[in-house]
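Left out: one protein chain. Kept in place: all the others.
Labels run A, B, C and D following the written order; every chain starts at residue 1.
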Amino acid sequence: MEFIAPSLNYAQLAPMLIVLAGALIGVLIEAFAPRASRFSSQLFITLFALVASLAALFQVRNQSSVDAAMGSVAFDGAGVLFQASILVIAILAIFLIADQENFTALAASVPGSDEEREAVQADLRVTEVFPLTLFAIAGMLLFPVASDLITLFVALEMLSLPLYLMAGLSRRRRLMSQEAALKYFLLGAFASAFFLLGIAYLYGYSGSITLSGIQESVVGGAGNDVFLLLGVAFISVGLLFKVGAVPFHAWSPDVYQGAPTAITGFMAAATKVAAFGAILRIFYVSFANAEWQWRPAMVIIAIITMVFGSVVAITQRDVKRMLAYSSIAHAGFLLAGVIALSKSGLEASIFYLFAYGVATVGAFGIVTLVRDSSGEVGDLNRWSGLGKRSPLLASTFALFLLAFAGIPLTSGFIGKFSIFSAAYESGSTSILIAGVLSSAIAAFFYIRVIVLMFFKDSVEDGTSVIIPSALTTITITVSAAVTLILGIYPAPLIDFIATTATFIR
Amino acid sequence: MNPYNYLYLAALLFTIGAVGVVVRRNAIVVFMCIELMLNAANLTLVTFSRINGTLDGQVVAFFTMVVAACEVVVGLAIIVTIYRSRRSASVDDASLLKR
Amino acid sequence: MNALTTMMLLPILGSLLIAVIPSDQVLRIKQAALAVTLLVAVTGVLTWFNFDSADTAFQFVQSVEWIPSFGINYAVGVDGLSLVLILMSVLLTPIVVLAGWNESEGGRWSAKVFYILILVLETMMIGVFAATDVFLFYVIFEAMLIPVYFLIGGYGSGDRAAAAVKFLLYSLFGGLLMLASIIGLYVISGANGGHTFDIAKLSEMHNYMSSTTQNLLFLGFFIAFAIKAPLWPLHTWLPGAAASGTPGTSVLLLGVLDKVGTFGMIRFCLTLFPDASRTFTPVIITLAVISIIYGAFLAIGATDIKRLIAYTSISHFGFITMGIFAMTTQGHSGSTLYMFNHGFSTAALFIVAGWMASRRGSSKIADFGGLQRVTPVMAWSFFIAGMSSLALPGLSSFVSEFLVLVGTFTRYPVAAVIATFGIVLAALYILIPVQKALHGPTTPGNENLPDLNIREKVAIAPVMAVIIALGFYPAPLLNVINPTSAHILEVQGFTDPLPSDSAGK
Amino acid sequence: MLEIQTPEAVMFWVLAPLSVIAALGMLLVKKAVHSALLLAWVMVTLAIFYIAQDALFLGIVQIVVYTGAVMMLFLFILMLVGVDASDSLTETIAGLRPIAITAAVGFGGLFVALISRATLGREAVGLQAANADGNVQGLAQKLFSTYVWPFEVVSALLITAALGAMVLAHHQRSVARPTQRQQSIARFRSGSLAGAAGLPSPGVFARHNAVDVPALLPDGSAAPTSISATLKARGDMLESRSFELGEVDNTVTEEK
Partner (left out) sequence: MTTSTSLGYLIALPLAGSIILLLAGRKADKWGHLLATALSASSFGLGLYQLSQMLRLEPEERAFTQKLFSWISVGTFNVDAGLLLDQLSICFVLLITGVGTLIHIYSISYMSHDRDRRRFFAYLNLFIAAMLLLVLGDSYLNLYVGWEGVGLASYLLIGFWNQKPAYATASKKAFVMNRIGDMGLSFAIMIAFATLGTVTFAGVKEASESASTATLTGIGIMLLIAAAGKSAQFPLQAWLGDAMAGPTPVSALIHAATMVTAGVYLITRSNFIFDAAPTAQLLVVIVGAVTLIFGALIGTAKDDIKKALAASTMSQIGYMTLAAGLGPAGYAIAIMHLLTHGFFKAGMFLGAGSVMHGMKDQVNMRRYGALGKFMPITFVTFGLGYLAIIGVPPFAGFYSKDLIIETAFNAGGVKGILLGSMTLFGAILTAFYMTRVMVLTFTSPERWEEDQHPHESPILMWLPMVVLAIGSVTTGYLFTRGDALVHWLEPVFGEHGEHTELLPHKVVSALAITAVIIGASIALVKYQFSEVDAEAPNKVSILTRLARKDLLQDSFNESVFMRPGQVLTRWLVKGDDNVVDGTVRLVGRTALGAGAELRRTQTGFARSYSALILIGALVLIAGIWVITQ
């Protein structure tokens, strides 16, 4: 057997490689740099890596090839858009993560111990979150462009492992945070096992582990579809788990609530883009020809997800949990884009993911700012009267909520419109109706929060809004601006997506 | 004998592992059950590799082992952390977050 | 520059102007708001004079690409129908500003915010009637809920937050149903000549729909409009919202915003779905008749003057809806004229009721008594407005109400006959509060109420003038309305029924 | 064309039930350590199956890496959290067990049924051709050419895991750890000698070290001579009355 020397297209892999390099440098800094300078150098490296990665991506935005990494990476328009979205969201989220108030001083210390107190007094910081975040981002960048199942699996784990860890790093309510990490990890690993089994069956079905190989088998398979469908089902469990679709959603409220808010924002936004990117790629590229078999199930899951997320969110009392359920509902809406299985569905999904991701980071950014003496205030009842105390902040939060609710003149509306029209165009009337109804339900709890902030008198319980750091301010401002601009004049982005978004096989 | 028998075995082991995740309370045992599931998946891969006559399945299985090892490191670290905070490794005790 | 765009821009610029005035210079803010709204009103009147009433096509047309890939344009233009409603809106706004000179001061936020909201709302009010692009219409239709929501919730009285939420949720629900229909239309247009939202092109789409599709899409639009122009049984949000808002807000809510519903029925339901409109006419006429009688009975039973006015509006909107779906020129022109007249008579009622309530500190009818002796001018204003509300001949509402009744009678005599009973009930629901509040002995608490001051007189005088002048000489409006009504019916394929007896012999 | 020889079949029919039983045992045994051992057994059988199925490399790795390293890690952690910690197998979440069993039976049943229903439309090939150059070589070919990208990426994963473990486990001392000497000095300067001797070693019933506590005579009373007179003089002796048998509180309280 002749050894084929591997050839990698480094330009196309550069975005990922840069991020990985940044992460490695970060690890080295952890190892060798003096503690005092770690934070600033980490922040710098991280930002630099992300921006450089974005720039590298920009360089190759018009290229597309299946040979970027020996067939393991499909570099195409849609991939570029997913990666760009992830990077933008990541940059915004890094500003939040940089606010170390969110993180425990010393992860190894027992909550409530002297050691922890001392660590806080010594102003210790878990600067490892920066390289961890970069690793996660690298995984996320890889996930939607992976074109064979190994890469897909490795990317999945690569984006998950750092998130499992970081979910447990909250500064306050550490027991909850650690619990979140444990739950996220156990359930994540559980879902990964299904994912892996799915890979096994897809491989068994097609004899190939590349997406295009599977597609060929789907088109021209000689046997029956049992192995294919088992593979689709099991791999879907893993993927739907990541996006939080019912009934694989259960982790998300708990983890969203327990994790440090900055991480919650990051993972809610970026993971969703990455995971949906992968879902879209797999279903569009590999499974498209078997659509009549999986589509009904996907429609049902989408509907249940929308309705469940919206209905349960109504009763939530904690802002992060509410946003978690809201993100479940949004996962349902996004599944409509998968079901659409058309170019317009893909475009709509990308727009929706970007718009939703940016708004989510912004919303969680605001959540980090509402605090009392013991940390963030999640209880919605204590958010009442916020509009009086900090009108600007409350208005911005209201803007994000309106975007989530899909009110016109916000990005959420354009997203919702385009994704539902795509779904309806491909014949899914039920999705359209369910989407509209659950949007109506969802509107209720978004508006309830607005009412709380603006129309209820504040309770004097020490809840206050801290003055945001410059970085947090940037995140929130940019998110709000993007949300608004994409609501008012989305044409440039939509056009760009329309000209760019394609999957190559 | 039919190589499919390995698939049946893997399916059974996978199911047993999945049940273990649901019924066992000790986080470490739960995690071991997940490992069992991964192993079942690996067996499936190896079997399919044999059926298909390609080594890709074995490569996947190999990667799985590596990934699983990483997962074990992270997972056990998390479990140890939570054990130190709570003096308990029961997953049921970690139920502050709910509803 | 396009007249309509100018009219829409002016309030926005005005709100920016107000935004830079310091919050404590309340008087300056109010003056600025008044000046801007007056300027818009003048522009509106000039537009009115430049309008060629003989031309049934849209005039002052402007179309700019907005989101080209969805076929969305910023497209405005007016015909007789929308021109009349725009004129009403721009005339009412300065009156509202002047009449509610001090109502911005009891709110949760500063007067500045109040006037910014009012001005933004004015832009949207013009836009919603001027839009000839369905998407643009929808965007404004939904977005205008937000300023109203904050106006009610922030500056209203009583249980204002709950009322505002109810208003918003109802409207959003309707809006979402409409969104579903719009998506349906959009998809159908995509399959038949390319994606578009141009109302003219969309009005041909009914040729490509099955009757079921058409019925469903029609219902989406119609329910949204039936909520907006509250038609029984979708009306329950109105009394609370109208009673809780400031008088000015309620004037704009009842006078202008609710008209969007009836306007939409003509502009969209009839134009886009002619066959479905025919199918549903019996049902809608029935609902309209129920609204007329039901609203009147509830008004009779109302104990709160503002709620009473809201209920009368339900009755009036019943008339308008009935006239629209009677599909006769008299019905249509009558309904359009009714929209205009109702705007003014309800404005008068609400403004005066607001003054009464703010003077007395209560809007319970039972708290008033014998105001005619104490505050004759205010009492007279209320009385004349009331007379207009009960359609006393010689006042503007009579012409429109009678046209509606006559127009309906020629096609649906039973409905017209039942609706006519409404005029007896109207006498009751107006005269009961007149008797209780204005007549009778002056009850304790009312002895020292001040009569209208100069500003208030100046504010109410033009309303009264319009009410009386149009009662005697409605021709200026009818001349503009008639060609449009005739044109719409012609396109629909309806001709007025011939007189039955003279035709027979 | 794949032909499975009888020895392999025999091996399968012997080992497969054993592995299933071991797996089931894993679910049913109380002690985590037993579970771990049973899992190790399952893994070993799987390794055998791998080898039997022409996956020699994987079989070895399974034993060396999986059973050897990963399972040892598990055991290690089990030691850390208490090696004899045992699970109560009573279900505490209402309704979960029947649901789990039903789901499992359903899942397993359907799964097996589906596999039996599956057809591939092609014959099983066997790995003779692929392994022609040797299994390890074949894998290496794949690993270093076709799958070089994931192979490289997986290294990042390993770093992540290491870093993660560090974050959670690494104690960053804010103050230097006191030496034994410093600790000893601190104990004696605490004002009372009660703590000077340190605490009794684990596994004994004593609640104090003997220096300042009198020994007990057979009748249960304190032996006055068992305490240094100096201590007695200094008043650093504990009151012995509380240790007399009649006074000792010997009711057993359950430890949490």
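Rule of thumb we're sticking to: a residue touches a chain if its C-beta (ideal position, glycine included) is under 8 Å from a C-beta of that chain, and two chains touch if they have at least 3 such contacts.
What you see is a predicted model, and the numbers here were worked out from it, not measured in a lab.
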item	value
Interface partners of the hidden chain - shown chains only, full complex considered	A, B, C, D
Omitted-chain contact residue, chosen from A:41, A:293, A:458 or A:502	A:293
From A:75, A:130 or A:190, residue that would touch the chain that is not displayed	A:190
Residue among C:392, C:452, C:466 or C:480 that touches the chain left out of view	C:392
Full-complex contact with the absent chain, from C:107, C:127, C:274 or C:334	C:334
Per the touch definition above, residue among D:2, D:48, D:103 or D:158 touching the missing chain	D:103
Footprint left on chain D by the chain that the document does not show	93, 96, 99-100, 103-104, 106-107, 110-111, 113-114, 117
Sites on chain B contacted by the missing partner chain, in the whole complex	18-19, 21-25, 30, 91-92, 94-99
Contact set of chain A toward the excluded chain (per top definition)	182-183, 186-187, 190-191, 194, 224-226, 229-230, 233-234, 236-237, 241, 247-248, 250-251, 253-254, 293, 296-297, 308, 311-316, 441, 444
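The rule is short, and it goes like this: only the chains that are shown with their structure count from here on.
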item	value
Most remote chain, CA-based centroid, reference being chain B	C
Between the pairs A-B and A-C, the one where more C-beta pairs touch	A-B
Length of the line joining the C-alpha centres of chain A and chain D, rounded to whole Å	34
Junction residues of chain B - those touching two or more other chains	7, 14, 17-18, 31, 42, 47, 49, 51-54, 56, 59, 63, 67, 70-71, 74, 77-79, 81
Contact set on chain A toward chain B in their complex	107-108, 110-111, 149-150, 153-154, 157, 161, 164-165, 168, 174-176, 178-183, 185-186, 189-190, 192-194, 196-197, 199-201, 203-204, 207-209, 253-255, 257-258, 321
Touch list for chain C against partner chain A, complex	65-70, 108-109, 138-143, 145-146, 150, 153-154, 160-161, 164-165, 168-169, 172-173, 176-177, 179-180, 183-184, 186-187, 190
Complex contacts: residues of chain D adjacent to chain B	2, 4, 8-9, 12, 16, 19-20, 23-24, 26-27, 32, 35-36, 39, 42-43, 46, 49-50, 53-55, 57-58, 61-62, 65-66, 69-70, 73-74, 77-78, 80-81, 85, 87-88, 91-93, 96-97, 100-101, 103-104, 107-108, 111-112, 115-116, 120, 124-127, 129-131, 135, 138-139, 141-143, 147, 150-151, 154, 157-158, 160-162, 164-165, 168-169
